[in-house]
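Complex shown without one protein chain; remaining protein chains in place.
This part shows chain A:
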Amino acid sequence: MGRKRNLSEDGGREDEEEKPMKERRVQEKQEGRESMRPSMIKNKEKRAAVHAKLKQQKKVEKRKKVKAREAAEKKALELGEEPPPKMVPRTIENTRESDETVCLPDDEELFAGNDVDEFSAVLKNERSPKILITTSRYNSTRGPAFISDLISVIPNAHYYKRGTYDLKKIVQYANEKEFTSVIVVHTNRREPDALLVIGLPDGPTAHFKLSKLMLRKDIKNHGKPTSHKPELVLTNFTTRLGHRVGRMIQSLFPQDPEFRGRRVVTFHNQRDFIFFRHHRYIFETKESKQKESKGKKSKDEKNPQERTIARLQECGPRFTLKLISLQHGTFDTKGGEYEWVHKPEMDTSRRRFFL
C-alpha cells in the first residue's frame, strides 16, 4: 500500500516533509550539547553506565519529592491546618473525551424515555424476569459448564437444548411461554466466546464479546451460592448507550433482592469492558490487632476492642463482556436495524468510550 502511495504522489511532497525533519535534527543537536541522551552513545558499556546513573538520579529525586510531600502533610496535621490537596493521577478514564450523551441526573427526558422503554415492565415489577438460556448449535466442555454456573447466578433461568432450531423460532417460542429474555451462549473451539442477550417481546438485542472466562471450579476458595435472589451492582454505565445496556442487564435479575442471602452480582464497566463478578459477603466482628489473634474470628462480644468488618468470598464465574452491537428489536441479522454498532472508524482515540 505504501508503495502505491509513493507512486501516486509526486516527489514534491516528500521534499516538504524532509525539510522540517532536517530542522528538527539541527535543533536536537543544539540541545544535545547540554544534555546528552544515553541512546546516542554508541559504546554499550558506557551507554549502560550513563543510563544507570540517570536512572539513579531520577529515583533519588522522586524519593525526595515524596518525602517533602509527606513532611508537608505531617506538618499540616500537627498544626491543624488543611493538608495540601492530594494529587490525582491522570488516567485514561479521567481524561476521557467529553461526551454529550452522558446522562445527567436532572434530565427529565431521560426518565420519560425510561418509563416507556422495553425494560420498564420488568423493572417496575409488573413482570417477573424469566430467562431462557440456550447455546449455539455446537457446544461442549466449557460451554455447558458455563451455563450451569450462569443458571446458579441468574434466578429463574431455564436451560433449553438448542437442537437445530433457528434463533428466530426460539425467540417466538420464548415469547409464547412468556419469557422476558433469551441468552445465547456462543462457543467457538469449545470455549464460550460470545453472549447474545435478547429482550422480549420487542428487543433490543445486545451482542457481547465474552473473554477471560473463569468458571467457578477454577476459582480458588470459591464459595457456593445460595438460591437467594442476588443484589445487583451496576457501576459506570454513564452514557445513553451505557444506560440502556445497564437497564438491559438489570432486567435479567429480579428487582427485589433478598438481603438475607448476602449474594451480590457486579457488572462493572471500565473503558467499555463490562466485568462480571459474583460474591458472597459477610459482616464479621473482629478483634483489633492489639490483641494478637492471628486472624481467628472470635465471636466474643465482651471484647471492647472489636469492630465489624466485611469479608468477600467470590462465588464465580468471572468473565468480561464487550459490547459489539445493540440491535433494535429482536434477533434479526438480515433485516435488523442497529441502535449501535462498533465500527473501526470509531477507534481513532483511546480516550473515547461509548458506555
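Convention: contacts are C-beta pairs under 8 Å (C-beta built on N, C-alpha and C of every residue); 3 or more make two chains touch, one makes a residue touch a chain; residues count from 1.
To be clear about the criterion, contacts and distances are computed from a predicted model.
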- line: Not-shown chain resolves in UniProt (candidates "Exoribonuclease phosphorolytic domain-containing protein", "Chromosome transmission fidelity protein 18 homolog", "WD-repeat protein" or "Large ribosomal subunit protein uL29m") to "WD-repeat protein"
Message: Among A:80, A:105 or A:344, which one touches the chain that has been omitted from the display?
response: A:344
- request: Could you please point out the chain A residues that touch the chain left off the display?
  value: 100-101, 107-110, 112-113, 116, 240, 328, 334-348
